[in-house]
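Got a structure for you, written out below as structure tokens; questions coming shortly.
As you look at this complex, bear in mind that one protein chain is not there, while each of the others sits in place.
Order of writing sets the chain letters: A and B. Residues in each chain are counted from 1.
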Amino acid sequence: MLEFRKDLFADERDDNLHVIGKGEQRQDMLGHVTGRTRFFDDHGFDGLLHLKVVRSPHHHARIRSIDVSAAERAPGVKRVIRAQDVPVNRNTLLSLIGFGKDDEPTLAVDKVRYKGEPIVAVIADSEPEAMAAAKLVRVSYDPLPTVFDVQEALKPGAVVVNETYPGNYFEYHDKYDHQKLRFGDVEAAFRTADHVIEERYQMSPIEHASTETNGTIAAPETNDRYVVHSCAQGLFFSLGTTAKILALESNRLHFIGGTVGGGFGGKVDSLTEPLAVLGAILTGRPVRYVLGREEEMQFGSPRGAERHVIKDGVMRDGRIVARQITSYFDAGAYTRLTSYGVVKCVAHMPGPYTIPNVRGDAYCVFTNRVPATAMRGFGVTGVDFSIEVQMDKLAHLVGIDPMEFRILNAYRDGDMKAHRRVAHNTALIECVQVAAQKSNWALSETARRASSLSGGGGPRAAIPPTVTDESGRIGRPETRQAPPQLTPGAAAPLPAYQAPPAVPVHQPPHQPVPPLPNYPSQPAGAAPLPPVPTPPVPAPPAPPQHGAARFSSVFTRRR
Amino acid sequence: MARMPVQFRLNGSDRAVFVEPAETLLGTIRRGLGDFAPKFGCGQGTCGVCTVLVDGEPRLGCLTLSVTCEGRSIETASGLADGPTLHPLQAAFMEHFAAQCGFCTPGMLMAAKALLDRNPDPTRVEVVEAIAGNVCRCTGYEPIINAILAAAQQRGARRA
Partner (left out) sequence: MPVNVRIVQGLQEAAEILAADRGARLLGGGTLLVRDINEGVMTEGTLLRALDPVLLAINAGGARIELGAGVTMAMVLANRDLSYLHAPARGIGGPAVRTTATIGGNLFASTPYGDFTTALLALDAVVTLHAGFGGARVMPLEEMLTNRARGGVGLVISVGFNRPAGADAFRFLKVARVRPKGISVLSIAAHLPQNAGRISGARIAYGAMGPTPLRAKAVERVLEGRGLDAATIAAAKTAALEGTQPATDAIASEWYRREVLPVHLGRLLAGETS
């Protein structure tokens, strides 16, 4: 059960809140229990037509010809939609925020890049008639070689999956074939570390399996507008995507939704909205396009496969002195949201730990799998899983209790993170302490007395001289395999991230805490970093009122 | 193909409707008669969001042909409340936070009603068994199980 620990960070939180910490009835609950809640499919329309798509049976193939004549003559068929009927038949979801190149057709042109890719849409009076007619569409293919492994796909000469990205990688900042993180000098730290281990972790794609499948009903409305009952998790994101693909002014689309029968990330791709609206435009009738369960499970975008290779340098006393992570995200055949997941992954390196030398390389790779998308913490879940399994292995290696090992390496307020931002509102130590307590896991006195509020900052706030490199420059494949080059002048510390000037932020009024004893096994002459936690610096003057800043750091600029 | 006439009772009202021969009961209830409480989730009998009661027995609307329901009495979640008064299961689902997205709720309620109608005082194991065919992807089931047990307890208290 949910428990509010008033003893932790008590001085940083209001206790006079009206909603937080109290039970509150959901506003939609009465509709749910009476069956009156209307999901996208719970709307009746006279003359409703049904749309089904013809999907590729091949993972990768050139389309030689498409013959829809038999399907057009089939009983109940009102319209067959082909690629040339789609006004803007090439899109990438994050183009709405200017991120990435348009790389995915609504209906395949010339080539299919994954098994299940839509090629033709059939609209008929009933769902069975649409399914029967879809079987009559004749598509002939020339199968092409395939690639399913991310590292194979990155090799020179690999099969090109998606011609928009001929190297099979997403292009970051128009400059690199991957997203980089550089902090300190991992190679130097590996040379002086007591132990260096490298492990590989990977996970398979995961389907969201929401009980409601993806779907849309679109219908002509008054004033040449279209009403769209959508399953989308991001309703206006879907509206913008649909408007772009159909070359419509967005004010001609009246999206209704927000009541989603389970999404978990699987309803952000606008899988059905554009074709349903296009169908309504072309037929002048309400059109319903809903994925069947098998379609949803096999061709609805999943959380993508990931592979993480983690190499760590650790000292005998338990301090991690270097961490290098190379991550490969399997985007499938098209970008969708994987490019963004990769950025999130790198933002989570090297985990919630203060490590003085960090190197991260994360690739968004195209293969002939079903395109992947968002799912509950995507980009983060896999790398965090890998890091935490690695933490257990490291603890075992140096003979330290895994809970204590995490407390020892945990970041603390004031520490410099690898992204050159100062850590605020850290709470990992307290989380581990509570977890240990709840599970009757014995911790040492030192670990029990550790605190996120003390021992951070000082030397731990320093930005080390950082080695940068040009590996993975787009158009220069030789840089990928080459060892990191020391860029002239790059050994100077890079500047810390400067927060934009903002509304004054309430600083948590830290209570002075007695200095921590050093961890006992600290040997003399070990690697210089990280320093053990030092006594806290005097806190800045406390602001006059409450200090609810710790748990709202994301929104501090709004306060 | 000629459409076929079917008559049955839906939530206490006699209904007559023409259906396609292979039309499912779920399709008839939703698109034919406009009761959108039961949902389509899989069409395969694996998720239970289409659960309705046919003559008091839990049935999957997506796998039941309408032409086999001639003369039957069918109940959906729309018929659970007595006017503005909620059924004890509905009240307990609200009280115990037993719904999140709400998509499984109408089917879950009918599976639970089928249980309580024949077993007013079920054990926790019996509750779990009764909703074993109903998938919920949000709640983790615990609030639902607790709500059904609470509803049973409340009905028992009212009878006493």
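As a working rule, contacts are C-beta pairs under 8 Å (C-beta built on N, C-alpha and C of every residue); 3 or more make two chains touch, one makes a residue touch a chain.
The shown structure was predicted, so the numbers you read here are calculated from the model rather than taken from an experiment.
The chain not shown here is touched by just one of B:Gly32, B:Gly48 or B:Pro122, and that residue is B:Gly48. Of the candidate positions B:Thr24, B:Gln100 or B:Thr139, contact with the unshown chain belongs to B:Thr24. The omitted chain makes contact with just one of the residues A:His32, A:Lys52 or A:Lys267: A:Lys52. Although one chain is not displayed, its contacts with chain A can still be listed: residues 52, 75, 126, 128-129, 131-132, 134-135, 292-294. Interface residues of chain B with the unshown chain, by the touch rule above, are 1, 4, 20-22, 24, 43-45, 48, 51, 54, 57-60, 62-65, 67-68, 111, 114-115, 128-134.
Here, only the chains that are shown with their structure count from here on.
Centre-to-centre separation between chain A and chain B, using Cα means, comes to 37 Å.
Contact residues of chain A toward chain B in the complex are 25-26, 28-39, 41-44, 48, 126, 128, 208-213, 259-264, 290, 292-293. On the side of chain B, the complex with chain A involves touching residues 20, 22, 30-31, 34-44, 46-47, 49, 76-78, 80-81, 86, 90-91, 93-94, 97, 99, 101-106, 109, 135-138.
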